[in-house]
Structures are given as C-alpha cells and as structure tokens.
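Just one protein chain is left out here, and the rest sit where they should.
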Amino acid sequence: MNPTLILVLSAVILGLPTAGFLVNALTLGRLPRRLVAWMGPGVVLAAFAATVVTLISMLSRPATDRGITIVFWHWLNASVASGSGVSAQAGFNANFSVRIDPLSVLMMLVITGIGGLIHVYSVGYMAHDRGFNRFFAYMNLFITSMLLLVMSNTLVFLIIGWAMVAFASYALIAFWYDRPSAVVAGRKAFVTQVIGDVGLVLGAFLIFLNLRGPAGNLLHTVNMQTIFANVGPGAHFHNGLGAYGAGLVTAIGILLFLGAAAKSAQWPLHTWLPDAMEGPTPVSALIHAATMVTAGVYLVARFHPIYQQAPVAAAVVACVGIGTALMAGIIGCTQYDIKRVIAYSTMSQIGLMIFAVGIGAYSAGMFQFFTHACFKALLFLAAGNVIHSLHDDQDVRLMGGLSRRMKWTYWSFAIGALALSGIPIFAGFFSKEELLGNGLALGPAVPWLWVIGVSVNVLTSFYIFRVVWLAFRGEPRSEHAERAHEAPPLMLIPVMILAGLATVVGFLNIDFAGFAPVTVFSAFLQPVLGSPHSQASAAIAGLALLAGVVLSLLGVGLVWAVYERGLIARDLISKRAAWLYRLSFNKFYWDEIYDVALVRPTVALATTVRGLIEPNLIDGAVTGIREVVGTLADDFRTFQTGYLKDYALVFFFFAVVGLVVLGLRLS
Amino acid sequence: MTGLFPGFLILSAGLFSVGAVGVLVRRNPLVVFMSIELMLNAANLALITFARYTQTMAGQVFALFVIAVAASEVVVGLALITGVYRSGRRLDLDELSEMSE
Amino acid sequence: MSWPILAVILLVPLCGAMLLLVVPGSRSGVIRVVLATVTAVTLGLSCVLLVAFLAVPSPASSRLTGTANGQSLTTVHSPVTFQFQEQVNWLHTSGSLSRFQPALNEGNNAFNQSGPPPINFSFHLGVDGLSVWLIALAALLFLVAAVVLSRKEPHLKAFAVLMLLSEVGVIGVLTSLDLVLFYFFWEAALIPLYFLMLGWGDERRGRAAIKFIVYTVAGSLFMLLAIIGVYFVTGTQTGVYTFDVPTLIAAQSFVQTIHSTTFSLFGHSFPALNPQDWLFLAFALAFAIKVPLVPFHSWLPDAYSSGRTPFLVFFAGIVSKLGAFGFIRYNLTLFPQASHFFQPLLMGLGVASILYGALAALAQSDIKRIVAYASISHLGFVVLGIFALNVDGLNGAIIQMVNHGVVIAALFICVGIFEARFATRRLADLGGLAKAMPVMAGVFLVVALAGLGMPLLNSFVGEFLILLGAFQVSPAWAVIASLGVILACWYMLRMYQGLTQGPLRAPGASNEESVVQLAVQRIGRVDLGPIELVALAPLVALMVVIGVYPAPIIRYSRFSAAQYVQAVDRGSLAKTSDRTVTPPGSSYRGVG
Partner (left out) sequence: MTVIFGIAAVLAFLGALGVVLSQRTLYSALSLVLNMVSLAVLFLLLDAQFLAAVQIIVYAGAVMVLFVFIIALLSPGAEERVRPLELRMLLGGVAAVVFTVVIGRLTLNGITVGPGGRFHGGIGPFAPTVVNAHGQVQTVGEQLFTTYLLPFEVTSLLLLVAAVGAVYLSKRRRLVA
C-alpha cells in the first residue's frame, strides 16, 4: 500500500464528514435544505467511495502486508530531554495516528456504507422536520466520531472517538428536545457512556504506566500497535502495581470491557439503549443498531492480544455477553413498542457477539457484526417506514394488517426477521450458527454457554415474528393503521438495498466445520485477528447447526401457533408464570434498581450538601466565628461612642501605658 | 548646660501632655486646634533639644518642616471651621460627630 | 528582548486606568473604547511575550554557593529558571548591600555573618512556562470582560478603572519574583476586586464582598507571617537573608528539615511539625482560600452568584488561578519536604473539592450557583494535579488552569446572557430556549461540553493528564476523582438541558412568540447579539484548538513542569522510590 495514497484517503475519509458537520454547524442552520439534503448523505457516500478505494488498494497487497500506520500530528508530548539544568523526565506523549488494516477497513465500510444508506433514507424521513440541518450536522458528526474510533491507532484518540460518539448519540437521542422523555433518555445515555469512558481511561492508564518492552524497559506508549506487539507471551506487563498484583492484565481487561459494555449496552450498563429509541428512527438504525453499539465488539476484538493474556477477563466478557443475550431476549418477547423490541433484539444479538469475542472467536464475532449491521439497519428502517406512515405510532397493538398496504416494506421487514432468526440462506444463519458453533469448543463452561446461546434462538425468532404478525398480519387495529400507505421511494430504496444485502452477505463466509468452506471474510481478517480456532468435530458441529436451525424454526412455529392459529392462548405465560411475565415486561426491574441504588442516593447526597452541609456546616462555621467576634465586639462597644475624641483618648491612654512599659524596661 | 538637657525634655513632655489633654477635653474646634499647635511645638522643642545636644542639624531642619506642616494644617483647618460655621452649625465637636450611632 | 516587556505589560493597564480617570464619566462610548484598547494592547504584548518566550533560550539557572549547616562549601543551581528577568533594587537597610545581594549571576559567600540581617527587596520580575500562559489568559479575559461590559453599566467609569487596576494586580502577582513584591500585588489586586464586588451586582453583593474580603485577608495575613518566616528560617539555616524568589528556591537545597521529632496521641506517634511545615501550611491556607479548596470555599458561591458578568469573567477566570499558581510557584519550590509530607492532605482536599463541588452543583437551583460549584469541582482537579508532584500532573494542572479560565468565563457569559434576557436565574423557570435562541443553544452546548470534559475540547486534555498524574501516586484517589467526571456530565447536562431543552418556558411567557417578545423588550434581542458573539468566539475557538492540538501549550509548560518537579523532588530523596509506580532503575522519571 502506498503510504501517501493511504494518507490522502484516510484524510479524505475523516475529513469529509467533518467538513459536512462544520459547514452545517457554522452556518447556524441557514443553509438551504436542498443543499443539505445533497451534502449530508453526499459526504458520507464519498467517504464510502474512498473506503472502497482503500479496500481495493489493500487487496492488491499480500495478506501479510495489509496494515499501515499513518501519523497525522503530535497531539502532545510532556517529556523533557535533559539539558539546561533539568534532568530528563518522561511524561505523557501521544500522536494522532490512524491504522488502516483489514479490521478497520471492515468497520469503515460498514460505517460509511450502511451509514450512507441511512443518510439517504433520512432525507426522506426527516424531510418535514424543523431541525433538518441540525440533524445532518449531528449525523455527520457521528460518522466522523465513529470513523475516528475505528481508525485511531492511538489509545487516546480511540477514547476521544469513543466519547464523541457518545455525544453524537446523546444529541441525536435528544434531537426532539421539546419532548421531556427524549431529553431524559439522552442524558441517561450520555451519563452511562461517560461511566464507560472512565473505565476505558483507567484501563489506558494501566497500560501506559506498566507496559514493558522486550528489554524490560517501560514503554510509556499509547500507540496501539506497540501495545499489541508487546503484550504477548514473554513480554508481560509488569506486575508491580501494589494492590493490583498479578491481576493487572485482568484489571485492564475488565476496565476496557466496562467501556465496551457501556457502549454496547451490555449488562450492567444496558438500560440506556431501550430509552434511546426516543430519537428519530434513522438514528436508531445507524447508531443503536449498525455501528455505535457494536463498538464494544470492535474494542474487544481489537484488544484481543490483551484478552488472550487475561482468560479471567475474557471469561467475564463471554458470560456477560451470553447473559445479556438471554435477558434481552426474554424482555423482547413482551414489549409492545416496535422499536423497543428491535432494540432488545439488538442488545441480545450484541450479547452474542460479545460472547463470541469473549471466547476467542473474534472473526466469528466480527462476521456477526457485519451481517447484523445489514439486517438490523434493515429492520429499523422498515420499522421507520411503518412509524412514518402511522404518524409516529410505535405500539404494535395499534397496527395490524399492514402487509397489504405496505407490501415492499412488509417483505423487507420479513427478510430482516428471517435473517435475524437465523433461517437458512439468509445472512444471520451463516454468521450466528458459526458463532454459536464456536461455543462448543472454546471459552469457559463448554458447552453450557452454547446451550444458553442456542436457546436464545427460540426467543429471537419468537419476538421478531411476533412483531411481524402483530404489525403486518391480521386486521388493522387503529385508524392510522387503516390509512397507512407505502413509503416514498427515497425511503424505500435504501430499505430494499439493505434487504438484498441481508440476503446475500452471509455467503461471504460459510464455515461449518468443514462443510464446503468459503472463508473470504475470515481470511480477510486473518492478518489482524489470527486464524479461526479449532472447532468441535464435524459431527458435533453438524448436530449443533441442526439444533440451532430447529430452535429458530420452533420460535417461528410458536408465533404461528399463538398468533395465527390461536392454538396456544396468548396469555398463557402471563397467567401461569406471572412472575416471569412481570419480570420480562418490566425489563428485569433494572431501571428501578438503579434508581433506588444509585440515582436517588446521589441526589439525596447532593440535596444534603446543598440544604444541610452548605448552610449549616460550612457557612455555619463562618457565621459562628462572626457571632463570637460580634459578642466580643459588643463588650467593647461601650468604648465606641463614635466621638473622635474618645478614640483619641483611648489611643493616648494606651500610648502612655506603652511608654510606661518601655520606660520600665529601659531604666 | 548639659544639666539642662532633662529640663528641656521634661518641659517638652509637659507641654505635650497639656496639649493632648486640651485636644481630648475641649469641644471648641478652635481651642482644639490651638492645643494641637501646642503639641507640635512641644515636639519641636524636643527636636531642637536633641539636635543641640547631639550636635546635628537634622532636628532643626525637621522642626522647620513641622512649622511648615503646622501652618498648612491651620490654614486648612480654619477654612473648614469657617465652612462649618457658615453651614449654620454650632461649633461643637461632639455635636458635629457623624460617627456615633 | 532588550526592553523590559514585563514592566511594560504592568504599566499599560495602569496608565490606562489613569487615562480613564480624565475621561468624563458621561462619555460611556469613549470609556469603552479606551478600556478595550488598553486591554487589547496588553493582550498583544502578552502574545509578544509568548512568541518571544520560546525564541529566547532558557537562561542559566541561578547559582548559589553555600554551606549546609556550616559543613562544606557546595554550589547549587536553582532548579527553577525564569526568563525576561528585570530587577531594580527597591529598598535596603544596610550600606553593605552587596554582601547580601542575591547571587543571580555569580556565586557568592553571603554566609555566617553576624549582626541583624539587612532587609532588602527588589522590584524583580520574571516569567516561566507556568506564568507565561496565565499572563496571556489574564490579558485575554480582561479583554473579553471589556467587550461584554455594557455601556449601560452604572458607574461605568469607576468599573473600568477598577477593572484595569485589578489587571495590574493580577499580572503583578504572576510576574513578581520577590516575595514582598508578590505580597504587595496580591493585596493590591484585592482592593479593586473588593470594590467591584461591593459596587456592582445583585442585592446580596454586600454580604458577598465582606465574606470575600474577610476570607482572603485572613488567609493572606498568615501568608505575610509565613513570608517573614521564610526569610528568617532560610536565613538562619543558610545565611542567605533575602526575599528574592530564585535565590530562596536555590537556598532550599540547604535547608534540612527532617521529621525526626514525634509526639504521641492516643497511643500512636505522629511526626511533629517543624517550622517548614508551618510555613507551608500558612502559604497553603492563603492559596486554598483563593482557589478555593473545599472547607474554605464558602465565600465563592455568594461572590459568583451576585457578581456582574464582566466582573465574573475575569474574577472567576483568572483570580481563582492565582491560588493554584501560588501552590506551584511557592509551596512546591520553597517547601519541598513539606510538600511531600502534606501531599496526601492536599490531594485529599483536591478530591474532596471535586466531589463536593460536583454534588453541590447537582442540587442547585440557581444557574449561577451551579457554575460556581462547578468551578470548585474543576479547581479541585487542578490541585489534585499539582500535588501529584509529577510531570503529568503538573502539566495537566497548568493546562487545566488555562482551560478552566476559558471555560468558566464562557459559562458565566452564557449564564449572564440568559439572566439578562429573562431576568431570572432559577433553572426551574426556564426551559426549551433552544427554540427561541438556536445560535445561543449551539454555543452554550460547546461551552457546556467543554465544562464536562468532552474529548477534543480543552478540559479533557487537562483532566486526562491530571488523572494520569494522580493515578501514578495513588490509583484509588484517581478512581474516586474520576467519579467527579461522571457527576460533571450529570450536572452540566442538567443545566444545559434544563435551559435549552424540554418544553419552552420562561417567566411571564408561555409560547415562543411571547418568550421572544419578552427578551426583545428587555434587551432588544433574543438570540446572541454581535457583541456577545465577539466575546464568546475567541473562548470557544480556544476550547476547540486546545482540545484538538494541545501540543503548543505543553511545549511551554513541560520544561517548567519538569523544573518544578525537580525542585520539589529535592525534598523526597528518601521517598522517591516508594512513591513511584515502578521500581528504581527504570523509573518513569527516567533519571539520566
């Protein structure tokens, strides 16, 4: 790869969305809408084109030579060389550099490609919105931040991108800022993300302060390539950090995962994602399905050299992932808001990806990310069409019978649902089954995590087809549903492109333990993520594959039985196992728990500080001193007649006293 | 002559005390001013005494300055007193006070 | 630089104040023009200083030859060097001054003389990488304050004169290299600030001004005693009787204070405080009040919530930095051992300020008070960074001082804009204003994000380095301090969202038109006016530039930061190894 070419290309890729944002922001929303409608998606699609050029240029090189690091500028350097009476002191130093390699290019392709489609869709979706320009400013800012996140070769800039996407996400969730619920949801998302950022920052500190080079010298670097090159076996972190002891790498792994969990809505930092559906639907598709929420997966995959050294941390990652997948699946079955169902499905699917990268199946996790980006964006955009035509109704109980009125949308949504459920030939089938298959050979507690993962399949296909049935089939249950109409072409074409992608991209990687292997995808990522790991034997893998498909179909069958035929009563669960239903419907009460355990104590503490400590203790101390002084002053007050001569008298009197004292000493 | 040295100083102290008492007890601003002049003169006497007995010039020169300061003080002070008188108030320092509550 | 640039920087505002005295008070336009010109010239000069600072090679450090407890003759260099030094002897009490003259350029043997020490102090100015930025920041903030100063401000002329006088005081504090001169400027700055606080602001300003003056004067009295104490303690131990800062810093190499004596309490034995410790505490008290650190902060919310915007721009922006500046310049260099001894105390106070300020900000209903407590929280970070006593912490603290000045000034301007338009400071009274004032909402968003430490904006750089520095000393403190970042996000968003988002409301107005009408009636416009934009633009630009490319500031500060670390490390030769994260030999400090 030609460094100059890559420099220019990456500058273009990062610069175009930035420019789009700046132009929109600095003109203070005065640009004509038509211009913005071209510029907003235009910059992203142009960045996509540049990414494709990068990809082509990369593919022309041998697989061993597909990574390149480009330094843009020195961000800061606090080190001092010796001289002028100062001995050398090493301080923090960091460059702004980007890393172009297969993993980052894959992420860039998804971000700019799917992001571009969603931008185009947004032109239609937001056409009548008052904040059209503001919307595209934030969207472009998000693309920039997300690209920064995945391209950065410096830990600090990864953190910067990490926090900037959080801001962009906040701004877009609270985009309709006159809705109080949107405002609160935005704040919740932002604060949760900042918690994750802090974890990431602390992890970065640990790496920076403790990483040693081959000679045993401290490296003090935030350059990610240097970090990865030196964390492998034989070049360990130094374990001298007092209380951290031998668990240093584990601590780093857990701290980094704290950031990943916040971003990817994994337990225990997951509660913001469903609320984030307050934002416009394209936002949900772009940020809360395709790109930002998968950043956690990217982070763990990118830092796999560290997780390979920290099996405990990796196991924690895997367990949290699979646990979140199960929990979100259960919650998704009882929700009525169409976007929230998809949001919980996102949480669940990302749980599976996190599980994959936790057990070491990095390439499988990334493949699931890739297909998921296609079909989940598809589902959100199709749901967006529905919501748009129903005038912002999101409750599936108010829908019904839309398949006749919105045929294209219906079929697209159905393809998305099939892909999500992992029904064969659709993208999700290839990625998810491969991913789950790894659970039979890798990670902790084999094969029990696989058992959980594969049983999530039932839930997945159940909740998504439940939405398909409730929303699209049957009879319309509201006026809006009766008057629903198909979306305009601008919003339909991106949906259909995504539907096509969701059907075909699975064929990029067919890897079922030796059945007709096609390994385009994993071979592409191999230079970064290493070879796919040994799998279970072909027979067991085949059985597992079969089990997965059967369970998915079981979910669809259940929906058919409950909603189409009425063979099983709808309220079976809510009657027989009311506690389970309530648990699911109330999202396992996490919001309430956090409210009681964290939010309220903090607010109570703050109120105490303001209402009690400030006026009584702090000001009180001051007032107390003043009162003591004041009382003393009252005693002396009889002297303060206000007559100048009395003051003079006192002065004279004491001057004489002083003189007497002096005189006695002198004589 | 040397024997008179304490005499000059005691006289100076006595004059100063009398002047100080005058400042403290009299309420007529004119008399208070005169008492201040008394105190300044007492100080002058001390200055000149010391100058004479240490055979230096500084005391005399400073006595000269004191006279100049006293003169300017009287000028301004008397102007103030006439001003106060013209504004129709009684010439009584205690009644003129604005500092008492 | 062949001309005394520092003295000129000091003189320009002073002459400006005198010039303003002859302008008739009714000519408000002329007054504003003169004020803006004078502050702009000062800013220009400080920019010249910035440029020249890097061009001029760092001078050879002050040398001092002396004996440690009369043992042997050694020569030490002052670990901290200053540029653009200007020195004029001001007052001395001995004819044999030359014997005691600070040994700036050649070593001398001013030791072991008998008899009472002469008192001499000089008009000695100089800058280093720490103060050079603060001078520029001060000049900028005074210019911004001059811009936002309304021509309808009552007693405009008095305000302008007092403002310029306080600029003289502030820059004097930053440039003086003589303890007496420093104290003089420290107090001189107080007087105009007191009158500015007393004369302009809301109805509670009187109480606020009294509180402020009592607090700071109480603190600085202790400092005055300590200045005299330093003079004698250093003098008796090393024979160097001087108020000259570089000489004093060099002389500390000879001062031996070991915590050898102990006293016991409740069965534990504690090291007894020695004179150095008391002097450290006296200085620290003065600076802690000025910063302010948490138990000493009670003057601040009242002062910040009652003051007028232009006053707050420079008062909150630069005056609170003087405390942090004092910590670095005087506490670290003059009492290296005590600095190490009290490191846990000061870091603890820093962390306490961070959390306490953040929590208090979270519960306020008055937007100005939110900003006031936010300021306490942010300055806690600065102190935390300073007393990490390492390169990263100090660099972070220096850059954070600049950042905080920029951010807090911008926040007060923003809050002042809302207050001017809707005549209320209650958060609950306002809401959804982004609809009525979109530009303002955008600018305010950037400012609020900078306030909560958003990456690619300036505060992030400082907080990151400070936390990194603190982490090396104590991971636990750093983790607790980072809770402050989370709380900052919370209270800043609470204020930003409360003002600009949610349903539109303002006192006496229910819909968009009436809100606009109300504001237009009151001050003629609703969204940002050109003057306000001009005032905010440089601040916002600085936030972005420092955040994206902080290298230039670090380029100035890192050399000085390394010097200060070296100065304070003189006091910890025994403690160095167990304080650093890494074992000796390959220390992070990279000795050699």
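The first chain written gets the first letter, and so on, giving A, B and C; residue counts start at 1 in each chain.
One rule holds in what follows: a contact is a pair of C-beta atoms (placed from the backbone, for glycine too) under 8 Å apart; a residue touches a chain by one contact, two chains touch by 3 or more.
As the structure is a computational prediction, the values presented were derived from the model and not from experiment.
Enquirer: Which displayed chains does the hidden chain touch?
Expert: By the stated touch criterion, the chain not on view contacts A, B.
Enquirer: In terms of residues, what is the contact footprint of the unshown chain on chain B?
Expert: Residues 1, 3-22, 24-28, 30-31, 33-35, 37-38, 41, 44-45, 48-49, 51-58, 60-61, 63-65, 67-76, 78-87, 89, 91-92 of chain B touch the chain absent from view.
Enquirer: Under the stated touch rule, tell me which residues of chain A contact the chain that is not displayed.
Expert: Within chain A, the residues touching the omitted chain are 645-646, 649, 652-653, 656, 659-660, 663, 666-667.
The rule is simple: only the chains that are shown with their structure count from here on.
Enquirer: With centres defined as the mean C-alpha position, give me the chain A-chain C separation in Å.
Expert: The answer is 38 Å.
Enquirer: Using mean C-alpha positions as chain centres, tell me how far chain B is from chain C in Å, no decimals.
Expert: Measuring from centre to centre gives 50 Å for this pair.
Enquirer: Rounded to a whole Å, what is the gap between the Cα centroids of chain A and chain B?
Expert: 86
Enquirer: If I count partner chains per residue in chain C, which residues reach a count of at least 2?
Expert: Within chain C, no residue contacts more than one other chain.
Enquirer: Please give the residue numbers of chain A that touch chain C in the complex, ascending.
Expert: Residues of chain A touching chain C: 25, 28-29, 73-80, 82, 84-92, 156, 159-160, 162-164, 167, 174, 177-178, 180, 183, 186-187, 190-191, 194-195, 197-198, 201-202, 205, 208-210, 216-218, 220, 238, 240-244, 602-603, 605-607, 609-611, 614, 618-619, 621-622.
Enquirer: For chain B, which residues count as touching chain A in their complex?
Expert: So the residues of chain B in touch with chain A come to 20, 23-25, 27, 93-94, 97, 99-101.
Enquirer: Any idea which chain A residues touch chain B in the complex?
Expert: 641-645, 648-649, 652
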